[in-house]
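As you look at this complex, bear in mind that one protein chain is not there, while each of the others sits in place.
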Amino acid sequence: MRKKHVGILGATGMVGQHYIRLLKDHPFFETTFLAASKESAGKSYGLALSEKGRPLDGIPTPILALQVHSIDEISLAKEQCDFVFSAVDGPIAKIYEPLYAAEGLPVISNASSYRMDPDVPLLIPEVNPDHLQILPQQQKNRGWKRGFIVAKPNCSLQSYLTPLYALHKNFGIQKIIVSTLQAVSGAGYPGVSSFDMVDNIIPYIRGEEEKSETEPLKILGKIEGFRIAPIEGISISAHCNRVAVLDGHTACVSVQFQKKPVREEILEAWRTFKGAPQELKLPSAPQRAIIYREENDRPQPRLDRNAEGGMAVTIGRLRDCNVFDYRFVALSHNALRGAASGGLLNAELLHARGYL
Amino acid sequence: MRKKHVGILGATGMVGQHYIRLLKDHPFFETTFLAASKESAGKSYGLALSEKGRPLDGIPTPILALQVHSIDEISLAKEQCDFVFSAVDGPIAKIYEPLYAAEGLPVISNASSYRMDPDVPLLIPEVNPDHLQILPQQQKNRGWKRGFIVAKPNCSLQSYLTPLYALHKNFGIQKIIVSTLQAVSGAGYPGVSSFDMVDNIIPYIRGEEEKSETEPLKILGKIEGFRIAPIEGISISAHCNRVAVLDGHTACVSVQFQKKPVREEILEAWRTFKGAPQELKLPSAPQRAIIYREENDRPQPRLDRNAEGGMAVTIGRLRDCNVFDYRFVALSHNALRGAASGGLLNAELLHARGYL
Amino acid sequence: MRKKHVGILGATGMVGQHYIRLLKDHPFFETTFLAASKESAGKSYGLALSEKGRPLDGIPTPILALQVHSIDEISLAKEQCDFVFSAVDGPIAKIYEPLYAAEGLPVISNASSYRMDPDVPLLIPEVNPDHLQILPQQQKNRGWKRGFIVAKPNCSLQSYLTPLYALHKNFGIQKIIVSTLQAVSGAGYPGVSSFDMVDNIIPYIRGEEEKSETEPLKILGKIEGFRIAPIEGISISAHCNRVAVLDGHTACVSVQFQKKPVREEILEAWRTFKGAPQELKLPSAPQRAIIYREENDRPQPRLDRNAEGGMAVTIGRLRDCNVFDYRFVALSHNALRGAASGGLLNAELLHARGYL
Partner (left out) sequence: MRKKHVGILGATGMVGQHYIRLLKDHPFFETTFLAASKESAGKSYGLALSEKGRPLDGIPTPILALQVHSIDEISLAKEQCDFVFSAVDGPIAKIYEPLYAAEGLPVISNASSYRMDPDVPLLIPEVNPDHLQILPQQQKNRGWKRGFIVAKPNCSLQSYLTPLYALHKNFGIQKIIVSTLQAVSGAGYPGVSSFDMVDNIIPYIRGEEEKSETEPLKILGKIEGFRIAPIEGISISAHCNRVAVLDGHTACVSVQFQKKPVREEILEAWRTFKGAPQELKLPSAPQRAIIYREENDRPQPRLDRNAEGGMAVTIGRLRDCNVFDYRFVALSHNALRGAASGGLLNAELLHARGYL
C-alpha cells in the first residue's frame, strides 16, 4: 500500500522540522510537500533552514533538497499530498487552514486558531477519539467535501489532562487547581530571551492560562447535536510559569473529586489506563500512556520527558491534599507529545479510523 | 547607649555569614562572639571560613580576626554577649538552643526545631508581634530566667503569608492552594547539586510542604492561656519545587475568602498595609512591607528579590480564580527576609519591645 | 555651573536605558533629549519602553515622561543638548553619528562603526587618554567645527586589555592568546535565545574575535602625524564563547613578554596601576582600576563583576605558562564598564580635558 503523501505547513519552524524528522521511515506517511513563508519559497529546504537560523540535526538529506513552496500554492499542495500538518502561527493558520480544507485537504493542526470552534475536534487520542465523529458535521457546516480541520490542544495541558481523564472516568472530577513550570521550547525559537531565563523564572505566559482552563472542558465534552459541548461541572484554574528547562512541562495538580477514591484506586486507574492509540497499536503511541514513579522527587523534566519516546505522561508524588482530595505532579514532553509527535498521533488515529 | 553584644551560633555557615555582614554598622547590635563546630573552634574566623569552603565577600576585617569558639562554650558566650542568633542545623539547634536560653541568653533562631512548640513565638514582625507576650510563660514553663527562644518561620512561606495576612484581617481567608518555585540558596551550601539543576526542576523539597502548611496556622493563631493556639478554619495545601534560581522564592497562590472582596479592596489592603516594624521604624524594616507591581509578568525573582533591601514581599498578577476567589503571584528573598535579615528584624522588634 | 545637557541616541535599547539610569544625579551631566526609531518617536519614554518590551527598573520618573524624538531630529538635538551618547546599532550609527557631529554635537559612541577609523579615538581612559589629541585632526579631516566622534572599544577586550596594558608599559608584550566566556547581556535584548543557552555554550560570536584582535592594537598605538597608528610587534588571537552568565565577560589569557618579569613584578604593576580617571578622580572612575584576588577560583562573574561599581577589572590565577610566560584570568562587567558606564567615563574624561 502506498504511503500517504504529507505536506508540512510551516516547514522551516521548529515544529515543522520535528514533523519532518518524525516522518522519516514512518510506516503510513511520507513527506512530499513543504510550505513556508514567501522568503523561503523557491529555495531548497536545506538553504531555507540555514537562512532561518536554527536547523535541527537529523533532517533526511533528500528532504533537505526538496523545494520549499509558498503557503499560497494550495492547488499544488493538493496535487502533491493527501493531507497536511499545519505548524504555522495562529494568524497564518486562521487564514490558510480553511483554504487547505476547502481545497479538499485534511488539516491536522498544531495552531490555536480553530481549537475552540464547536465543530472542530480538539483531539487527544487517548481521551476523546470519538470527537472525530463531528467531522461530517464540520464538513457540512463549512461546505467542505474531503477536507477538514482537526486541532491539537495546547502543550501545557498535555501534562495533566490525560491522567485527570483516567480518574474522571472512574471518580468524577469537580475542581482542579494547577501550576505549571513550562520549558522554553514551548515558546518556539528564538522564543524566550536568555537574558530573562538566567537566574530567573517568568510567572506569566501570554494566553496560556486561558487555554489551560478552557480547552480541557471541550476535550472532556460530548458531541451534542451539531457541536461538541464542553463538559459542565468542572472548574479549572491555572498558574503558568516559564522556567529554565529546555523541554518538558511540569504540572503541580490539586484535584477535588465528586467521590473521593482511595489512593490505590487512583494508582490502579493510572496503571491500567489504555486509550485508542494503545488499543490500535498506533506507531507513535506510547505503550504506557501514563507512568507512575514511586520516588518522592519524580517526575523531573530532564529525567522523565523522554519516557516512551516522549509520548508518555509521567506522574509522581500522589498524596493527600489539605484543601482538595489529592495532589500530584505530572510531566510531559511539550515539544514531542505536546507538539509534532502529538500531531502525528492524531494523524495516525485519523488514518486508522479511515478519515484520511 | 552601648550596643548589645551579639553571638552567632553557626557563624561559618551561609546564614551565619549573612548575619555578620548585616550587623556591620548596625545601630543597636554588634557581633562579639562566634560559635561553630569543633573543627572551626580555636581558629580565626577568616581561617575557619576559608577552610569550610565558601566565604562570602564583605565580612568586616576585624571580625575575620575574631577567634571562633566551640558551640559548647556557653558560659563564655554568656560573658561575651547579650543574646545570640542561632543559624545552626536542626539537630544542633535542638540541643543547644535550650542550653543557651537556660544560661540566660535570648536565642533568636532560624532553625525549625522549636518552631511548633506552643510556647515559642514563631515570629513575623508584621504579622504576629503580640505573640511575644507568650515569652514569660515560656520562661516559666522551662524554668528560664532571662533566656528564651524566638523562632523565625520557614523561608518558603515568607513569600505569601504577609500578603495573605493583610487580606485575612479584612476579609477572612478559608482556603489556600500554593505552588512555590524556590531558589537553590534555600538549601544552603553546597545544597543542591548543579547536576540536578541544569535543564531541570525538582518537584520536591524534604519537609517543606509540611512547614508551609502548618507554620502559617500557628503564626495566624492567638495566645490562649498558656499557649499559642493555631488558627482554625483555614486550610493550606502546598506544592514545593526547586528551580534554577539563585535567590528568591516565588509562590503561585489561589485563595478562597469567607467573603469575597472586590479587586480594588485587595489592592488597597496591600497598599496601606503596615505592621509593627514600619510603625516602630525598625532599622531593617522595609518601608513598604508589600509592593504590588502592575506589569503582567512580575514579580520575577531576579528583578524583584532585592526590593526594599530584600525585605519586601513583591506581588503581581492579582486576578480572578475559576475555582477559588482570587489568584496572585508573590515573591520574597529567601536568603535575606527569609533568613538572616528576617532574624535580625525579629531581634530589632524584641529590642524595641524591651525583651533583650 | 550648569550641568551639560545630554542626548541619548538609542534611548529605548538596553544600553540607552543604562545611560539614563547612570545619569541620574550625575554631577556634570543631565539627560535632556531622547532619540529612538520612528516607532517610538512622539511617544512618552515610558510608553515607548513598555511597548518595546523590557524596561529596566530605576528609570527616574521625570525621564519616563519625556517625549522621545526620532533620531532624524538632529537640529532639535542641537538645541536641546551639548553632546550625545550613541547607543544605536552599527548600521544606524554609521549614518547618524557623522550627521550629529557635523551639526556640532560631540558623539560618544558605543557602536563599532567608526572604531577603526584612524582619526577616531578608541578610548579606554586608563589606557590611551592621549589619543584624544587626534580630535582636532578628526574635525579638520571631516570639516566639523565643534562636533566629533569618540568610540568605546568592544566589551570583550575590556576584561583583559587594561591589565595587559599595565604590564606592557613595564615589560613589553609580544603575544597574547585569549579565550573569552562572555555573558548573554553582551548580545543585547532579546539577544541570545534561551533555547541555545540551557545546558549549552555557543563557541562563536559574530565579529567578536576580529574586534578582540584588532581593536587592542589601535588602543595601544600612537598618534603618528594625522592618524592613530596601531602598535606593531604584538599579535593577539582570540576564541570567543557565549556562556549562560547574565553579566560579566571572563577572559583566560596567556601572554608572552619581550622580557619575562617575575611574578611579584606583575602583581606590583597591577597593584600600583593608575590611569587618568583615577588621577582626575572622575565620578565614574573605579578607585582601583585593577583588583587582584588571591583565591585560586576567582574571578567569578557573579561574585566579581560588580567590583568598584562594575568599573574595575578583577584578575586572578596568575601562574606560569608552559608555552608562553604567564597565564591569568580576568573579568569585567560587560554591561557596565563594557557599555554605558564605560561610555560615561569617556564623557567624563572629555569633560575634564575640556573637549565638551
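Chains: A, B and C, in written order; residue numbering restarts at 1 for each.
We adopt the following convention: a contact is a pair of C-beta atoms (placed from the backbone, for glycine too) under 8 Å apart; a residue touches a chain by one contact, two chains touch by 3 or more.
Keep in mind that what you see is a predicted model, and the values were worked out from it rather than measured.
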{"item": "Sole contact to the chain not displayed, among C:I177, C:A269, C:L282 or C:A307", "value": "C:I177"}
{"item": "Chain not shown: contacting residue from C:R317, C:H333 or C:H351", "value": "C:R317"}
{"item": "Contact with the hidden chain (one of C:I71, C:A187, C:L220 or C:A244)", "value": "C:A244"}
{"item": "Interface with the undisplayed chain - residues on subunit A", "value": "57, 198-199, 246, 302-303"}
{"item": "Subunit B residues touching the omitted chain (full complex)", "value": "54, 184-185, 189-199, 244-246"}
{"item": "Subunit C, residues in touch with the chain not shown (by the definition above)", "value": "175-177, 179, 181, 196, 198-204, 213, 235-237, 239, 241, 243-246, 250, 252, 254, 296-303, 316-317, 321-324, 327, 329"}
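Please note the rule applied: only the chains that are shown with their structure count from here on.
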{"item": "Turning angle required so that subunit A lies on subunit B, C-alpha fit (0 to 180°, nearest 5)", "value": "180"}
{"item": "Distance between the centres, which are taken as Cα means, of subunit C and subunit B, whole angstrom", "value": "41"}
{"item": "Distance between chain centroids, defined by C-alpha means - subunit A, subunit C (Å)", "value": "47"}
{"item": "Residue numbers of subunit C (touch at least two other chains)", "value": "198-199, 246"}
